[in-house]
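Below is one structure, written out as C-alpha cells; the observations come after it.
Complex shown without one protein chain; remaining protein chains in place.
Lettered A, B and C in written order, each chain numbered from 1.
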Amino acid sequence: MSHDEAKGASTPKDKHPTPLLDELETGPWPSFVTGLKRLRDSGDKQYAPMMNDLLGQLEHSYENRLGYWKGGTVSVFGYGGGVIPRFSEVADKFPASKEFHTLRVQPPAGFHYTTDLLRQMCDIWEKHGSGLIAFHGQSGDIMFQGCSTENVQKAFDDLNEIGFDLGGAGPALRTSMSCVGHARCEMSCYDEVRAHRTVINEFLDEMHRPALPYKFKFKFSGCGNDCVNAIHRADFAVIGTWRDDMKVDQEEVKKYVARVGRKYAIDHVIAMCPTRALSLNDDDTLDVDNRSCVRCMHCLNVMTKALSPGDDRGASILIGGKRALKVGDLMGTMIVPFMKLDTEEDFEKLKEFGRSLLEFFADNALEHERIGETMDRIGLPAFIEALGIDPDPNMVNHPRTSCFVRTDDFTAEAEKYFERKLHKDARAAAE
Amino acid sequence: MSHDEAKGASTPKDKHPTPLLDELETGPWPSFVTGLKRLRDSGDKQYAPMMNDLLGQLEHSYENRLGYWKGGTVSVFGYGGGVIPRFSEVADKFPASKEFHTLRVQPPAGFHYTTDLLRQMCDIWEKHGSGLIAFHGQSGDIMFQGCSTENVQKAFDDLNEIGFDLGGAGPALRTSMSCVGHARCEMSCYDEVRAHRTVINEFLDEMHRPALPYKFKFKFSGCGNDCVNAIHRADFAVIGTWRDDMKVDQEEVKKYVARVGRKYAIDHVIAMCPTRALSLNDDDTLDVDNRSCVRCMHCLNVMTKALSPGDDRGASILIGGKRALKVGDLMGTMIVPFMKLDTEEDFEKLKEFGRSLLEFFADNALEHERIGETMDRIGLPAFIEALGIDPDPNMVNHPRTSCFVRTDDFTAEAEKYFERKLHKDARAAAE
Amino acid sequence: MNVAVQPRRPVETGVPDPFLYMHPVLKKNYGNWAWHDRLRPGVLHHVSKTGEEVWTVRAGTQRQMDVYTIRLLCDIGDRFAEGHVRFTTRSNIEFMLSSVDKVEPLIAALENNGFPVGGTGNSVSMISHTQGWLHCDIPGTDASGVVKSLMDMMHHEFTHEEMPNRVRITTSCCQINCGGQGDISINVQYTKPPKINHDLVSKVCERPAVVARCPVAAIRPAMVNGVPSLEVDEKKCVCCGACYPPCPPMQINGADSTKIAVWVGGKHSNARSKPTFHKLVVANLPNNAPRWPEVEAVVKKILYAYKEHGRDYERLGEWIERIGWPRFFELCDFAFTKHHLDTWTGARKTMNMSAHVRF
Partner (left out) sequence: MNVAVQPRRPVETGVPDPFLYMHPVLKKNYGNWAWHDRLRPGVLHHVSKTGEEVWTVRAGTQRQMDVYTIRLLCDIGDRFAEGHVRFTTRSNIEFMLSSVDKVEPLIAALENNGFPVGGTGNSVSMISHTQGWLHCDIPGTDASGVVKSLMDMMHHEFTHEEMPNRVRITTSCCQINCGGQGDISINVQYTKPPKINHDLVSKVCERPAVVARCPVAAIRPAMVNGVPSLEVDEKKCVCCGACYPPCPPMQINGADSTKIAVWVGGKHSNARSKPTFHKLVVANLPNNAPRWPEVEAVVKKILYAYKEHGRDYERLGEWIERIGWPRFFELCDFAFTKHHLDTWTGARKTMNMSAHVRF
C-alpha cells in the first residue's frame, strides 16, 4: 500500500485528526499508522469506530507524550492468564476504544504458517477484534491486539477451535520460542520443535493458571548462535551443542582459503577463534584442537561448507536469564553442560529437569523473584545442591579466586567427585 | 657449602637437636637451615647462642606446627616505624633468642649493590644482630632479622652512617620497589630510579612517623611486564607505557619469521595479540594497528630486536591494589592513563599527584582501610571527582551496563567533556 | 472478575504442531540440512544432505499489522511462494521457494507492495520492538513510532549487506526493557525520582509490595498530610521505575523525566566472544515524538562509524573491544562522562584493572 493511497482515504470530518501520526506515514518502511487508518476507514467493519478512537488516543499520547492505558482483570473461562487487559484512562474522549485487550496466543513452534491459516486468523480477528495483529511479541506470542471485554471469550473460542491456545501472562509459565533450526538450518544440534512442544505442553497448567512466584520462560536455540536470544531472555535456555569432534572437509577448507586468501582467512577465522583452537597449516588445511574448541560456532558460521557440528549432539542448559528489573540484568548460567537429546528417554529427561526447576522455583523463590535472582541470593553451590546437580567446571569461567570460604569438608567433597568419575569411566568403558 | 660440611659441624651436646630441620639440609637448593647452623656454630660470635636458641624455637615450631612469636613496640630514636618487634612466647626454653626483632631497611632503587657494600652490611649485622639477612622482603626491604631490643638502635645507627635508612611498617607509607628498568632493560619507558626516589624521599615523614589510616605502597615498573608486581601489590602503581607508535624494524621482523616459520609466528605472535592489532603481510612484514594496540608488551617481548616502544614515553598510574584481607583481593584500577615522565616538571607532577592521593587517603579512608577499599566504598565517580580527575574511557573495560543511575545532569557533564576536548585540541594544535 | 459468560471449556492444545503448516521441502529435509549461502541480500539458499534445495526470501514488516497487510502478504505468498511463510524472531516474514526461478518475481512483488527485502547476513535487520503508547500501561514512549522512524533511516542498510556483521537493534519504551539487549539499544531512561500522588497511594497500592520492589531500599512507608502513603529518599533513588507498575500514583513519567538513552555492544550469540550486555553511550536524549530526530542522529553516527571501521565478522561490541572505547567515543564524537562509570553491583569488575591502555 503506497502511502498516498492511505493518505487519500484518510481524515474526513468524523475522524480524529492525527497530524503527528501522519508524519509516520512518510518514508520507505511499512507504516503501522497507514495500517491503523485502513482499519479505521473500513466503514463496513465493526472495528472501524474502535480504531478511529484508538488513533485518537494514540495521537493524544503523541501530543502529551504520555500513555493512557491501565490494567485490570479479564480472562477466558477456565484460564487465569493469557489476556493483557487494557482500559482507557481517556475513555470519555475516545469511548469506542475504552477496552482494548490483547490475547496472547501461542504460535506453532518455529513460527511456521500457511497463508490459509493466516487468513483464518484474520477472519476471526475481523469478527471479534480490532483487525490488528502482531507477528510476534518479544516472547513469541501472536498478539491479537484490541478486543472488547465482551469479545475476548468469543475470539478465544474461535481461535481455540482452529487449534490455537492462549499463551502466558502474569506470574506463570510464559510462552516459549524455538529457532527455525532443524526445519532449515544445518547448525541445528537437536530437534527444537520436539523439545519446545514436549516441555511446554507438559506444563500448560502453570501457564493457564498462574501460581508461580513470578514469570518463568523457556527458550530453545539449536546452537550457540542463539537465534532466539535464550541466554539473555529466558529463565531456562536450551542451547544446542555437540560433544565429539566437529566435521572438517579439508577440500572445502582449501577452496575457502583459495577464494579469500591466506591473510584474510588467518585474520578472520584463525585469529578470531576465542580459544586459539584453530591453526592453518602451510598446505592450507585446518588444524582443529577439538578439546579446546568451545563450540562458539564462529568458524562453522564462516565456512558453512567445510565445517559442521559433530555427531554426538545434544544441548547445554543455562538457568537464570532476565532483564534489568530490581537486581539488574542477568544472563543464564551454564548449569547442565550437556544433555543428549535424541531418544524418547532423552526428551523425558529434559522434561523432568524442567519440572524440577519449576518445582524448585515454586518452593524457594520469593514473591516477584526470578529464578536468576534466587540463584544469586542463595549462591550457586546451594542452588545446584538443591537440584541434585554435581559441580562442573563448565559452570564457571574459572574456579573461585576468593579464599574466604570454609573448606573443612573439601576432602569429603573430593571423594564424591572421584567416585562419580569412577562410575562415569566405568559406564564409558561399558558402552 | 655442601651440606655434609654443615652436618659435620652441627649438634654437639650444648646444642638443641634439630632432627626435623635437619631434613631441610638435603637436596640441591641452598639450605637456610645450614646457614642458620653456621651462625649457631660460630662460637666466637655474640650471636651464636641466640641462633642456637632460635634454631631450638624453630624446631619447636616444626614439631608443634605453631608459631611462637608475639609483637610489641620497639623503635629507634626519632622514628615510629621500620622495626618489626618479636618477643618469644617460649623464652623460658629459649632465652637467648627471646628478642628477635627485624629492621626493615630501604634498598638502593633497583637493588644494586657492590660486594663492598654487602660486606659492610654483614659486618654491622655480625656486630649487633644475628647474622641473618634477607635480600629482600616482599615489599623490597633488606630485612636485618634477629636483633635484641638493646641493639636495635646501634644497628640502625651504623647502617644509617653508611647511608641507609629504615623502611616502612604499620599504618604508614611503605618501602617501595622499582624494577631494574633503565639500568638494564630496553623495554623501560621512564626513569624508574628517579621516579622511585623523587616520590618516596618526598614523603619520608609518612614512612618514619606512621599516621595514615593504614599502609600505603608505591611500586614502579618500567613497562607493562610489571616486574615488581605493582598492579596487584601496590596502592599506587606506576607502569611505563608510550603514546605514539611502537617502533618496527621490518628487516628484523622478516628475519624472525624466517627463523621460526610462518605458522609459528602467526600462532605465537599474531594470534596472541589481545586486540588483533597485528597482521602478518604476505611478504612477512608486520602490520601494526597502533590505535588498537594496548601496550601489553607481548610482541615486543617476543621480537626484542624488531620491535620497541615508541618515543613519546611516560607512565600509567593505577590505584588500589592489595591482597585479600577483609574485602578480598583488589587490583589497581587505571586512574591516570598517561603521564609524561621526562622533564623536571613531569616528575614534579608525579610527586604532586602522589601527595594528593596520600592526602585524600589520610582524610577519607576509615581506620585500617586501604585506598582500594575506599574507592570501592564511595564508587569510582566520587573517587575521581574528589581527586579532580576527569573521567576517561581507559579507566574501564567498558562503560556501565546498568541503567540504575540518575542521569538528569548528563547533558551538563557532556558539555564539560566537550570543553575539555576543545582545550586539548587547541593545546595539541599549539604544540 | 470480568469473565465472559459462555461455558465452553478450552481445549488446552498448547504449542501447535508446526508440521501442519511447514513448507514441504523444509518438512521433508527436517534435521537434514548440509550448508547454506546467500544469493543476495534477503535471499538465503539452503541445501540438504540429499542435495535438495530451498530458497528463502525475507522481507520486513511493521510487526503491528492490520488484516489488510497480512492478507496482502498472503496473496503474494500464494501467487509467488507456494502458500507457506514463516515469521522470524524479528518479525520479518520469510517465503520459502523450491525453485530459484521464483525468487526474482517474488522480490519484485514484495517491493512493489512496499515490503523491503533484506535483513539477512551482515545487514541491519528489523528492530525488535515493544508496545509503548499503543498498548502498554506504563510506557514512557511509543515503540512503533521509534522503530518506523529508525527503519526509514536505515532502509538501505536493511536491503543491503554492507555491515561488518549483522546489526541487531532493540528498543524499549520504558526502563523495564522488554526489548532486551542489542548491538544498539534505544531505551527509555528515567532521570527523576517518581512524583507521588499521596492521595491515591493507600487506595491503589499494596505498600509493602511496593517497598519490596525498590532495588536500593529508597522507599519507606510514611504518613503524608494525614494519609498513609510512601516516601522516596531522592538521594538513594536510581530512577529505575520499578515502583511505578505496582503503584501508578508513583508517576515516573514526565517531560523532565522520560528521556531516551542509547546503548551499544549487547550480543546474544556465542560466536567468538561470549554474550554481552549493552553499554551506555548517550543519555538524556529528548523523547521527541513523532520522529525522534535526536535519537536518529545518534544511532546514525554509531552505525556508520561501525560500517566504516569494523572488520568482517566483528559485531559492533567486538569492534569496539578491538579499537577500544576511547577511540569509539572519539570516532562518534560522543562525550565520556562520570555516568559511564558503572556504580551498580559488581562495578569493580567493569574497571580496567590492568595497564592495557589506548591512545
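Please note the rule applied: a contact is a pair of C-beta atoms (placed from the backbone, for glycine too) under 8 Å apart; a residue touches a chain by one contact, two chains touch by 3 or more.
Please read these numbers as outputs of a predicted model, since none were measured by experiment.
Asks: Which of the visible chains would the unseen chain be in contact with across the whole complex?
Replies: Computed over the complete complex, the missing chain touches A, B, C.
Asks: One chain is left out of this view; which of B:298, B:370 or B:398 touches it in the full complex?
Replies: Touching the chain that is not displayed is residue B:298.
Asks: Looking at the full complex, which residue from B:91, B:227 or B:246 touches the chain that isn't shown here?
Replies: The one listed residue touching the chain not shown is B:227.
Asks: Touch as defined at the start, partner being the missing chain; which of A:44, A:283, A:345 or A:408 qualifies?
Replies: Missing-chain contact among the listed residues: A:408.
Asks: So that we can see where the missing chain sits, which residues of subunit A does it touch?
Replies: Interface residues of subunit A facing the absent chain: 224, 226, 231, 239, 241, 243-244, 274-277, 291-296, 316, 318, 330-334, 337-338, 376, 379-381, 384-385, 391-408, 410-411, 413-418.
Asks: For review purposes, identify every residue of subunit C that touches the missing chain, sorted by number.
Replies: 270, 274-275, 345-346, 348-349, 353-356
Following the convention adopted for this analysis, only the chains that are shown with their structure count from here on.
Asks: Which chain's centre, taken as the mean of its Cα atoms, is farthest from the centre of subunit C?
Replies: Chain centre farthest from subunit C's centre: B.
Asks: CA centre of subunit A versus CA centre of subunit C: separation in Å?
Replies: 13
Asks: If I count partner chains per residue in subunit A, which residues reach a count of at least 2?
Replies: 267, 272, 324, 328-329
Asks: Multi-chain contacts only, two chains or more: what residues does subunit C have there?
Replies: Where subunit C meets two or more other chains at a single residue, that happens at 175, 177, 215, 240, 277, 344-345.
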